Structure formats: C-alpha cells, structure tokens
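Of the protein chains in this complex, all but one are displayed in their positions.
Naming follows writing order (A, B and C), and every chain is counted from residue 1.
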Amino acid sequence: MRRIGILTGGGDAPGLNAVIRAVVHTAKNEFDLQVLGLRNGFDGLVEPESVRVLSRSEVRGILSRGGTILGAANRGNPFARKIIVDGREEVRDVSAQALHNIEQLKLDSLIVVGGDGTLRISKELCDRGAPIIGIPKTIDNDMGGTDQTFGFSTAMRTATEAIDKLHTTAESHHRVMVLELMGRDAGWIALAAGISGGADVILIPEIPFDLQPVMQIFRARAKRGSYFSIMAIAEGACPKGGLQQFKIPAHGLHIPRLGGIAQQVADQIHEKAGVESRCTVLGHLQRGGTPTPFDRWLATRYGAAAVRLAAAGEHGLMVNLRGRHIGSMPLDEALAQTPKLVDPAGELVTTARGLGIVFGDE
Amino acid sequence: MRRIGILTGGGDAPGLNAVIRAVVHTAKNEFDLQVLGLRNGFDGLVEPESVRVLSRSEVRGILSRGGTILGAANRGNPFARKIIVDGREEVRDVSAQALHNIEQLKLDSLIVVGGDGTLRISKELCDRGAPIIGIPKTIDNDMGGTDQTFGFSTAMRTATEAIDKLHTTAESHHRVMVLELMGRDAGWIALAAGISGGADVILIPEIPFDLQPVMQIFRARAKRGSYFSIMAIAEGACPKGGLQQFKIPAHGLHIPRLGGIAQQVADQIHEKAGVESRCTVLGHLQRGGTPTPFDRWLATRYGAAAVRLAAAGEHGLMVNLRGRHIGSMPLDEALAQTPKLVDPAGELVTTARGLGIVFGDE
Amino acid sequence: MRRIGILTGGGDAPGLNAVIRAVVHTAKNEFDLQVLGLRNGFDGLVEPESVRVLSRSEVRGILSRGGTILGAANRGNPFARKIIVDGREEVRDVSAQALHNIEQLKLDSLIVVGGDGTLRISKELCDRGAPIIGIPKTIDNDMGGTDQTFGFSTAMRTATEAIDKLHTTAESHHRVMVLELMGRDAGWIALAAGISGGADVILIPEIPFDLQPVMQIFRARAKRGSYFSIMAIAEGACPKGGLQQFKIPAHGLHIPRLGGIAQQVADQIHEKAGVESRCTVLGHLQRGGTPTPFDRWLATRYGAAAVRLAAAGEHGLMVNLRGRHIGSMPLDEALAQTPKLVDPAGELVTTARGLGIVFGDE
Partner (left out) sequence: MRRIGILTGGGDAPGLNAVIRAVVHTAKNEFDLQVLGLRNGFDGLVEPESVRVLSRSEVRGILSRGGTILGAANRGNPFARKIIVDGREEVRDVSAQALHNIEQLKLDSLIVVGGDGTLRISKELCDRGAPIIGIPKTIDNDMGGTDQTFGFSTAMRTATEAIDKLHTTAESHHRVMVLELMGRDAGWIALAAGISGGADVILIPEIPFDLQPVMQIFRARAKRGSYFSIMAIAEGACPKGGLQQFKIPAHGLHIPRLGGIAQQVADQIHEKAGVESRCTVLGHLQRGGTPTPFDRWLATRYGAAAVRLAAAGEHGLMVNLRGRHIGSMPLDEALAQTPKLVDPAGELVTTARGLGIVFGDE
C-alpha cells in the first residue's frame, strides 16, 4: 500500500480539519503513505484534476480551525450528479467514472468523512468495489453506530453559551426568550444544550408539542417569582396536529428560511399568553468556531484509526466511539441504525423532566 | 449627606451590575453613605415599597454577571406612566409622586443608569428639583457626550465572535452569510464588529444602500477565488428608496420581528445573484453574557465617579469617558449630542472602505 | 423515604453545583423529598449545626457556576479528623459521631460527591451502615468504574486554550513553551490537551522520560522550519532515574510549590540545548471557570441518577457513565479500579505517537 485519499462531504462540522491533519500525520509517520486530498466532497472523485498531495506543511495550524481545507460544497452524489447540459441542469449517474478514478489515482484506500448522506453514497460505492473507510460526522449527533460524532460538542457549546447569555437579559426583563437550534430530525442539540444551559422548555422533533402546557409553566414560574423563561426549540420541532395550525408560510424550494418555527412559537406565546417574547436564531453559528477540545480529540482519533484500518487493508467499515474506545463496524450496520433519535422515554428526557423542564406533551 | 439611591432603566446592558457594585462599595468605603436600590427603573421611584438597602453582601459576586440585580423592566416614565384603570390602560403623569418620594426616602442624591430615554426623563426630573447624577448606558454606543458607553464592548465581542464563526462555515461552502446585529438608529455595532471580524459588506442606518454594488463585490471576490462573503447588517439598515421595495411585511405593534431586514436581503441576494445565502439573527444575545473586562472597568469607574459627584453635592450631570479620563458634563449638553451617529465620511468608514469593505453606496 | 442529604468533598471541580441543583430539583419534582445540604465535606456530618435545607431558590442560577455552594474545605475524614486540643492538633476517629448524625438528621440516604479519597471514606462509612450513594468527581479523570468524571472536560478546555495561546507567541519567537498541567498520578489532562492543542511533546507520570529524545524533536522540527515547540507536562511527570537528577529542591510539607517540574525542564532545555524556553503554570485555573456544557450535562445526569437510586433504597453504589448510558456499580468495585492510569501502549498514546508527539521514552 502506497497511497490513500481523503474527502470531506456534506454539511460543515467543526473537527474536519483535525481529521485531515491526523490522517496526514499518521499516514506519513506510521505507514509512510502518500495522502491525496480530494476537493469538494465527491466532486473531487469525479474531477480528479482538483486533487492534490497533502504534505505536513499543508496541515500545519489547522487543528484548531473550523471548516475544512478540502471544501465540502459539491454538486451532489456520483449516482445522481447535477450537470449543466445546453444550459439546463441534468442529473447523471457518474459513479462508474468515480470508481474508475479511484483506480486511476492509484488509491489503495479512500477515507470519506461525512454524515448520513455521504456515508450512504460511500456504502453504494463500496458495494461496487471502492475501498472506502467511513468517518462519521454530524453536528446533529444522529448518526447510529457510534456514541458520538465530532461537531456535536462544538454545536452544543455554542448553543449552551447562547442560553447562558439569554438568561441574564431575560431575568432583567421578564420575558420569554425563544432560541432556535439546529436539528431537523433529531433534537440532540436542543436537548443537550437545554439541559446544560438550564432551559425551562425544550421542544424537539421526537416529541410533538402543545403550547398549553408550555404556557402553564410560564404561569407556574411567575407564581414562584420567576417572570422569565428560556425555551430551546429544534428547527424540526412540530406541534401536535402539524405546522399548518401555526400558519407557517410554505417554504420555497431554494431558500431555507431559518427562524420559522421559533418566530411562530414566540408570536403565539405573545398573542395567547400576553407574555413578551423574543426570538434568536443561531443558524450556521452552530457549525462554526474553533472546535472544542473534545471534538478535536475525537476527530484526531477517528482520523488515526481510519488510517490504521486502511493500512490493514480493511474497507466497508466506519470508525466509531464506544465508551472510551475507538473501534469500527460495518458501514451498512451503522447506517441501519441511522438516524439515531432521542428516546422520549429514555434517561435523558426523564432526567430533564425531573429537573422541571417542560416538553409540551405534559 | 447620608443616603443615595440608585436605579437602572431601559434596555439591559452588560456592566449594570458592575455599576451597582461600585456605587455600593464606594459609597460605604469612601463616604460612609447608605445606598438604596430602587427596583425596575422609575417604577421603583413611584412604588417605593420595592426599595431596599443595598449592603456589601448583596453585591458580592455580581461584577462578572450580565443583567441587573435591580431589574430594568418598567411601566414607562413618570411623566406618562401606564396604569390600569377599570381594566383599561391609561397614561398618567405621576412625576410629582416621584419627586415627592425622593424626599420621602430622604435621598440626598439619586444615581440613574440609563440610555437616551431614561436620561431624558432624568433631565426633566432634575429641572423639577431632583438631585440626579446620570450614568450613560447603551450597547448601541450612540450616547453623545462620552467616548464610549459600557455594554458596547460586550455587544461588539458577541457580534465579532459570530462573524469569526461564520467565516469558517462560509469558506467551506461558498455562501453569503448575513448577520443581523442591533442598531436601529446607529450602526456602531455592525461597523465595529464588521471591521474587527473582517466582514466584506457592512450595511448601517447612516448609509442607505443599493444591492447592486453588494452583488458586485460578491462577483469580484469570486474572481479572486473567494466564493464566500460575510455581511454584517444593522437592524435599522435601510435600502435607498425605503424598505417597501423589499416588501418587508408591516410589523405588528406588539410583536418585534427581528430578522426582518437580514432575511429580506438574504432572499434578494439569493434571487437576484443566484448565490446561496444564510441568515443569522443574534437578537438579545448581544445584551447577554459576562461583561468584557473593559465594560466592567468602565462601569466600575462610572459608578465610583457618580458617587463622588453625589457626595460633592453635584447634580444634573452625567459622568463620561474622554480619552483615558473619567469626567462629567451637564446632562442636557450630553443629551443634545444624542444620538451620536456614524459619520459616513469619517475615519472609521474611510478605513473600512480602504480595507475593501462595501457599504452599498458605491 | 422523606429526606436525603448531600455533601461535596475533596478538591474543587467544575460541575459540583450542577450536581447539587439536579439533586434538589429531582428530589422535589420526582419524589417529593426534602434535601439537606451539609457544608464543607465530611465536616458537615460531624458538625450538623452547619446543615441547611436546600430549596429551589437556593440552587437558582448555580448551574453555570464553578465551585460548590456547599463548600469543600474540610478538616479531614471522620476516621482521622484533625482536632485542636489544648492548642495542639490531634487526630481522632469521629466516625461513630458521623454515623450517629446521619440517624439524628433522619437522612434516609446521603449522596456524597467526591474523588478517590472522599469515596474511600464513604465506602468505610457504608460498611458501618451508612446509606451512601457516591458520585465520582475529579478533574484528573483517574476514577475507575466510569468512562469519565465531570470536571475533566472543563480542565481539558482550560489547558487546551492555554496551548492554543502559546502557539501564536511561540511561532513568532522561536521558543519552547513549557506548560505545566495538573495530574500527580495520571496524565489524562496533559495527554488530552496535548493532543487536542497540538503539543509537540507530552510528559506524563505513566511514561518516565529522558530529555534526549525531547531535545532531538526540537532539532528535527527546526530542520523542517519549525523553530518553536510546545510541551505539555503533568505536574507528576518524572524523569527516568528520578527527580533528584534535576536538583529540584525538596518541598516543604506545608507549601505546595507548583511549577517545580516545568521550570526545571525549561531550565534544562535552555542550558543543554541552548533553546530559549518559557514556563507557564496553570495551577488552580484548571479547577475554575464556568463548567463546559458536557460537565454540566454529566453532573446533572449523575445528580438525577443518584436521587433515583436513593429513592429506590439503594446504597453502597457509585453512579457512572458507560458509553452513552448512566448506570451504577458497587463503590468498592469502582475504587478497586482507581486510579485509572493512561496505558502507555494503548490507543491514545499510540495515536499521539503517530501524530509525531514525543513522550521522552523514544
């Protein structure tokens, strides 16, 4: 074995650069391998002219930086790539090209860092013979097969610090502060930050909510002398009966409109409970910033472990964290357990309820 | 002189607790004065039953905390106080009551910490004989008569850190990130954070903008290989020709709708330039968090200086910062210079333009 | 069951207040129990006059604060308590008194939050009939029986941020920066922060070091154009052959002298390799600051889990974290696995070596 490739795909996550750095150093120091960096996710596999050799000097100083030096933007997966033909966008299966290029580039192994979507594509490519090792990545923490993904710790930090900040201004002003956090399918960020920040209400996709019990906690708190409340709400949270009752405007296909659910809930509270409420939308801040020490640590260990698997000739695996231990499991098994959702009856939600946190289903 | 009072009014600002702490310690240690804390801004002057003596132990540990232990929420100014009469809200002039209570409470001096509105009320009360010393406070930094107000440094930190975070995710994804910051009348936060965070575009109320030159910088940057851009936009920024051309929905009277201008600009850029854009609304995060060392320092010096003026029998003054020096000036002169706006032709904007930052009037 | 007690013992750790808060809320909300807070570790069990009922209002706002509202300073364990008799310090076994007071206070259960020492005392008291549930706590992360203790994440953050800061100044000045971190027996903080901060050399108690290979990496890095290096060194790190060869002055019994090993190593490097070196000693900063979101989260879950065990009539157990799950195990089994040391041949050290990090045994 002489050469491995690495690409980063899908949404941005703090820790990607730490993975890349660990892969380069480990490959060189432990196994004397050359490392090729493919730019812009799977695009780099289809347009191999954008490939470059990654040397130690190229990964110097990137450990503490968010983002990815390889870029993550791409034009879709090789099985359905968007191509401009005669001015119109067409979708083509270029997977054969991708597989061919792995050979052409003489890659003995390809390390793919990505979330659900990216790893499912990787699995398909593996089935067709690509020697891929997957590294799970998502700030949402909803990948199965691993205790945690890197990026989540940093997102949780940003979200918790936001709640900390809202506490002071809420206390001074007798308000409900509504904080919208990421999480379309899974409410991990809202749940974890809500617990660690001391939110009073947490609304997540896994637990459809009524505003009735939410209003009630505001009144109960006011009776105890707390005229302010903090609500952490995942962008995918959904009222019982569906969004339409809130008259949230239909979204365009192209323009993601953050703040939808949070602003609507804030408005409803204001109108129905007469309590002044303010809305904050963290948006992409949750993907940014220097990775937490934990995320750097986990990402580094993932990167090193992936190189070791590659050097051992393994493929079709995903590295993972189980307790204190870094290990691996077949990609398809991990994907079968994805998305990993919050268990409404589990220890975390039970603990949160015991603290007095309201989920809107009471 | 034996007793002084203190109240904090208007919007929340990091450093309020540092003022209160400094007032209590300085009054006791230097002048052996008793300090009364009035709760909830001018409400505390009208409902003096909420007054309490502030001892050293009550200000212990508050230096590093945002918010105000005295509360800032109030039912309006004593000259036009909202009162519920027979279930309906009425407006009454209760200033005579307020003035009477200053005597009743035997306050030799009253320290009022507040922004434009609160200090204008203070000036009116002074004209009617109240012995008030003002301390300027606003995160927007638009108070005249002083180089800086406390709260601004903390808001600038939060805003700059947000831009830092957006950089990484924008770089990885070839996007325009739009960050909405506070500033209805003055663009200080957007300007300062935009310069110190390295924004590419800054839109502020003082400089009406066109989107044309903004689009152009995105294209120019793309030519130089930078496919991402960061825009800092003050909530009060306004396009040439007015907001209506953006079809921003009319706001209800009661429900402040943050994110309006930022989301609209993000949408326009997306539609007209075909560039993917994302919107973040910091909202009240800018008022929260532990105050920066500078804000604690300035607030502490303001508090101590106000006590010294009070002990010297002065009133009708506002403490201020001039260069490195703490001083004071007549309240009415300071208010005559308020709001202090960004000079579109001044050194700061010129420096920003020299850096390549676009303001939309090019 | 009607009443439980809680005390915090031993060294300070970020997250203690989160435990206390979780215990109070969970006990009240889920089980309607009264919670007594015992002050100053086991002192509170021997001097029960310092006991007080903990209400919701007493734990308000403490989630994000370091330290412990119950105090941790104490005069030693009940089996060997230091007492002043006739002006001289004597050591007495007052454990019978402690056990008696548990009954006297009508505590159905006592939750003890502590490290190795505190939990060993708890185990002894359990053996004599005390209904104790233990919660593991140490910033050093060397407690057995659990994947992680709270406090470690915060200490790792402070240490990693310090390395981040040293990087910039080292780069500008061609220096070796030596950072001394906590860890008398176990090198977890130095190892984790060294990996996540990108240190070049990590010296820990588990791996006796020579300075020869350390000097060599400085020279090798200089050849590659890196004229600076960062070294993370645990306070318990020890050169092969023992400390005496460094002529580190004998410590007095009473005066802990931090900085010993780090300063000595810095001096040796300077003298023997002619490389300018600077020393920083973080000391108790590692115990301070607002707990990381993870530490608050873990501490909260531990506190809630301990109350549930107490309410179920369990005792002699320690709560723990295994992967994603909160569970428990017998106190004596957990203590038998303590201290948990870094495995010099394990995945973490191997990963670090693969990154090029030197441990001094090469």
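Keep in mind that, in the parts below, a residue touches a chain if its C-beta (ideal position, glycine included) is under 8 Å from a C-beta of that chain, and two chains touch if they have at least 3 such contacts.
Since we're looking at a predicted model, the values are computed, not measured.
Asker: Checking the contacts here: which visible chains does the omitted one touch?
Answerer: B, C
Asker: In the whole complex, not just what's shown, which of B:Asn29, B:Gln104 or B:Gln212 touches the removed chain?
Answerer: In the full complex, the listed residue that touches the missing chain is B:Asn29.
Asker: Mind listing the chain C residues that contact the chain we can't see here?
Answerer: 12, 14, 16, 65-68, 71-73, 158, 161-162, 164-174, 177, 254-259, 263, 266-267, 270-271, 278-285, 287-289
Asker: Where does chain B touch the missing chain, residue by residue?
Answerer: Chain B touches the missing chain through residues 22, 25-26, 29-30, 56-57, 60-61, 63-64, 147-148, 153, 156-157, 159-160, 164, 167, 192-193, 195-198, 224-226, 290, 292-294, 296-297, 300-301, 304-305, 307, 322-326, 347-348, 350-351, 353-356.
Assume only the chains that are shown with their structure count from here on.
Asker: Would you kindly say which chain has the C-alpha centre located farthest from the C-alpha centre of chain B?
Answerer: C
Asker: Can you compute the centre-to-centre distance for chain A and chain B, using the mean CA position of each chain? Integer Å is fine.
Answerer: 35
Asker: Could you list which residues of chain C touch at least two other chains?
Answerer: Residue numbers touching two or more other chains: none in chain C.
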